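For reference, the structure is listed below as structure tokens.
In this view, the complex is presented without one of its protein chains, the others remaining in place.
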Amino acid sequence: MKKKTKGNLDANKNKIGYQFVAHWILGLLMFFIIPIIDSIKYSLTNITIAAGELKFKFIGIENYRQMLLSDAKYLDNVRDSVSTMFSSVPIIIALSLILAIVLNQKFKGRLIARSIFFMPVIIATGVVMVLLKSGYLRVPLFNVTSGAEYEYGGLIDFNEILLKLNFPSSINGLFAKYLSNVFDLIWSCGVQIILFLSGLQSISPQLYEVSKIEGATKWEEFWYVTIPMLKDVILLVLIYTMIQLFTSLDNPVVAQAYSIMKNNQIYDLSSAMLWGYFVLVMAVMGIVLLLYKQLCLKRWE
Amino acid sequence: MKSIKIFNSKSPTAKKLDTYSANKNTASIFLSIARYVFLFSFGYILLYPLIYMIVHAFQSADDFLDPTVQWVSKTYTFDNFKLAAKTVDLYKSAFTSIFVLLLSGLVEVFSCGIAAYGLARFNFKGKKILDVILILNILVPTTVIIIPTYINFRYMDIAGILNIVGTILKKELRLNLLDTPFVFYVPSLLAVGIQSGFFIYIFKQFFKGFPKELEEAASIDGASAWKTFFKIVIPSSGVAVLTVFIFSVIWHWNEYYRPAMFYSTNYPLAVKIKDFFTLVQGLGYNVYSAEAVNAAMAASIMFILPVLIMYMIMQRKFIESISQTGIVG
Partner (left out) sequence: MKFIGKKIICVTMAFAMLVAICGCKSKDTDEEGSDYDVEYVYEYVSGDNSSSSSNESTDSTEKTGNSSKKNSTTTSGSSTNSKTKSWEEIKASIPSKLKGTTITFYNWNPSNSFTGSSKAIAAFTKETGIKVNWVTGTYDDYITKITAMVASGDSPDIIRMRDTNVNILQSLQPISNLGYDFTDGAWNQELMNLYKVNGKTYGMILKDTPYFFPAVMYYNRSLISRYNLEDPYNLWKQGKWTWKKMASMCSEFVSAAGTEYEGYTMPDGGEYMRCMGVTYITYDASKSKYVSHMDDTRIVKAWQFVSKNVKEGNFSNTVYNLDGFDNGTILFHANSAISSIRAHFHVKKLISNGDLGTVPMPTVDGQKTYYQELGENIAFGVPKGAKNKEAVPYFLRYYLDCANYDMNDFYCDSQAKEVVDWCRNQTFFTNMDVLLDKSRYGDSVHDMSYLLRQTESAQIKSNLDKYTAMVAKCVNDSNKSLESLK
């Protein structure tokens, strides 16, 4: 898109761009920028609720200090969520890729299969999931320990198996914690599978033919043809998955901040928590993307 | 996998080819079985809740309590659907869902497309800032800004003019958008509705990959940028529009937080579903009881059915279209 500016013509042409985004800029100003600035303001003040207004008392970074130093669980939650991210993201990407490859092959019933694997997007993004996890149901696979405390194992109860194998309880705990997330992982793969599926379909078949002629095995084909062609998709999936994990309500930091906001109606502290977390998320994502670009893209050029 | 008989079947090369093709046959059968097993196990995990919902939606309360009944109910009933419909006030809620939320979802598809074209094709001053704001738009969840947004809607002003004029005239001139459908229509029109950032991004990627020649040809013919957009680009963007349309429908149909806060006159179906157990309690049922649980499942089925059907119909086109939107290519 980089044209040499040839005098006024192109400058004028570019100005037309304003016409296209004018409504968006207006919308941003009215509905997005102002609330964001307000929210940042909240995090820097102490809020009292008064009739017809919110009273602000500027306290600077007090809220941030409180959340980092004196809050019982904030740092734990942050650590939890980051470590979950590092363990979950590779698995989600790997799983989605494998599923997409399988779904991409030609076999009977693949249309139905594809519908099924998009199901999480339809159900999990929605309120139905809230109902299914509410604890009033007796749905195994969703382990809920509230309400009537019907605790069900999954299809196979790993805890029991590990117990029977007499593993020491510390390993048990580690495994159980790790494995208990897997169900959530599978359910969060929906959009990623779709993205990978589309990516796979956009790889021209000639590449595969060429590689066959050159005598590549399926294994080599995967690593030297498929993956490099998918490098942009993988990036997109990476970004999307990280965003998904960082903004979902299962994220302990988000859950804590929302609970403070919704149950305790404390907006200053919760805004500080969320903004602090946001900065961290940006940093983490930036690092991951940089690493990705350095390590992987170079290799697959 | 037919082996090509070129040579004499007794020659060693032929034998090799034979075994090769034979291996291929068994390999392919093995692969198919493996594939089906693999998909089946994953599919089971994904389908399990759905099956649970369907079974329970039609199950009678007695069967629920009957420990011998696991999956196959003894009696089928539509009572759960009746109770569910009563609890969520079906017709009223569906009306809001369709005419307020889905409508604004539709509007959003187009407003986002227009904005994205501006970002994709023109390089004006401040565009880089807008790109950054776009990322921010995608990342910042609504809950963070819910109270400021609420107050914003309550005292909707245009560049502070109404406020100034109002203080002079000693009257409240600022608009109260709350509890009106405009709380959704206006942001959607201005491309800042629900998940608009994501949509703008998809459209932007698509337009970037759009061949410039067509647009250049049109401009040489003397067409303005707008005309080019509407006559050339849009008709060829069917796939992007379809993608965004499907996502928009799903997300608007499922949206509960904004309506709960901003549009309390008539809640859409999503809000009612989320509140289901409270509502069914209001009708006198205990939340752990068979009727409540079965009705909740019936309500869930009713809720996801339209979206599911829509997806089934558009499924093939949808997947094809994503690959052509250019975000993955």
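As written, the chain order gives the labels A and B, with residue 1 at the start of each chain.
Quick note on the criterion: a contact is a pair of C-beta atoms (placed from the backbone, for glycine too) under 8 Å apart; a residue touches a chain by one contact, two chains touch by 3 or more.
Predicted, not measured: the structure shown is a model, and the values here were computed from it.
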Of B:Ile33, B:Ile135 or B:Leu283, which residue touches the hidden chain? B:Leu283
Which of A:Ile16, A:Val82 or A:Ile266 touches the chain that is not shown? A:Ile266
Residue positions on chain A contacting the omitted chain are 48-54, 72-73, 76, 91, 94-95, 98, 130, 133-136, 141-149, 152-159, 176-177, 179-186, 223, 249-250, 252, 255-256, 258-266
In the whole complex, what residues of chain B lie against the chain that is missing from view? 38, 41-42, 44-45, 65, 89, 146-147, 150-151, 154-155, 257, 260-261, 264, 267, 271, 274-275, 277-279, 281-291
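The definition used in the following text is that only the chains that are shown with their structure count from here on.
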Distance from the CA centroid of chain A to that of chain B, rounded to the nearest Å? 16
Complex interface listing, chain A residues touching chain B: 1, 13-21, 23-28, 30-36, 38-39, 42, 54, 99, 102-103, 105, 107, 111, 113-123, 125-128, 130-132, 134, 136-139, 141-142, 147-148, 155, 183, 186-187, 194-195, 197-199, 201-202, 232-233, 236, 243, 247, 254, 258, 261, 267, 271, 274-275, 278, 281-282
Note which residues of chain B are touching chain A in the complex, please. 32, 35-36, 38-39, 42-50, 52-53, 111, 114-115, 117-119, 121-124, 127, 130, 133, 136-141, 143-149, 151-152, 156, 187, 189-192, 200, 208, 224-226, 229, 250-251, 253-254, 256, 270-271, 273-274, 276-277, 287-288, 292-293, 296-297, 299-300, 303-304, 307-308, 311-312, 315-316, 318-320, 322-325, 327-329
